[in-house]
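For this depiction, one protein chain was excluded, whereas all remaining protein chains were kept in their positions.
Presenting chain A:
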Amino acid sequence: MNLALAAFVLLLAAVPLLGTPDYFLHLGVTSMLMAVSGTGWAMMGRFGLVSLGHGAFIGTAAYVMAMLWNEVGVTPWLGLPIGVAAAMLLAFLLGYPCFRLRVVGHYFALVTLAAGEIVRLLIVALREHTGGSLGMTPRLAPDAPFLAMQFSKTGFWWMALLVWVFALLVWWWLDRSMASRALAAINEDQDAAASIGIHVTREKLRVTIISAGIAALGGALGAQYRLYLNPESLAGIGISLQIVFGAIAGGMYSMLGPSVGAVFTIGLEELLRVGFGTVFIGAAPFAYGILLVLFILFLPRGIVGFLLRKR
């Protein structure tokens, strides 16, 4: 399994060298970065910590990175980790009171939903710095593309691949740690988990911060790749639900589930865009809605969960 995965990663690394058309490189980069965010989301989602506001973390990281570059001239190589750290800090500030006060289940989902919207509204409100709802463009630096992290699709292909492998490694490490068993226990019975010595607040907080950081990494890198930031597509409900959809469709209980889900989501989006174009605006959200219901009803463990089911 691991060997096959390593071979697959090597194969992916070679794709840009085979003269692949830009369009497919673009789809690949977008899918891989979406897979990173989905994998991050599922790290906590699989333990019943359902967040409907991961856009809050993505938006925070992306805008911190872009504003550092545009206003202070800090290279995205530093800005990206700083932005991700800011997103993790936000996750801490959001998670601590929730977990301390036992905000669980639907209530936690609602709090995160609000958080995503608050970040979106903040970005719109701070239009002097963020460009508001018109969005913003990182300052172009054709003379120093490396410093500005502005390079070709091929460059971003390799970066996205690297970050994706990193996200999978974090998943793998988490899955093998005692933390994942503790979280499974917390998910089943919080009081019983505390009674055997599990620090419930700490375990939840830790996985939330890691999840937010990974999701933010994928999302912010995506903004840098597109060289365009927009509050609608980076924070708020839209992106948050897209991540959730991908993770559920692919299967949030398996390491590769959210990645398969990301490919599925991006593929579906392209299919609908090419198929309907402007004839049926809103086709994608409509299809997501129907498919989400069907997945939850018939494939609750997602595509990968279905393929891996016990015979």
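The rule we apply is simple: contacts are C-beta pairs under 8 Å (C-beta built on N, C-alpha and C of every residue); 3 or more make two chains touch, one makes a residue touch a chain; residues count from 1.
Everything that follows uses one rule, which is that contacts and distances are computed from a predicted model.
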{"item": "Per UniProt, the name of the complex member that is left out, chosen from \"Dihydroxyacetone kinase subunit L\", \"NADH-quinone oxidoreductase subunit I\", \"ABC transporter ATP-binding protein\" or \"Cysteine desulfurase\"", "value": "\"ABC transporter ATP-binding protein\""}
{"item": "Chain not shown: contacting residue from A:72, A:196 or A:274", "value": "A:196"}
{"item": "Contact with the hidden chain (one of A:149, A:167 or A:182)", "value": "A:182"}
{"item": "Interface residues of chain A (partner: the chain not displayed)", "value": "178, 181-182, 184-185, 188-189, 191-200"}
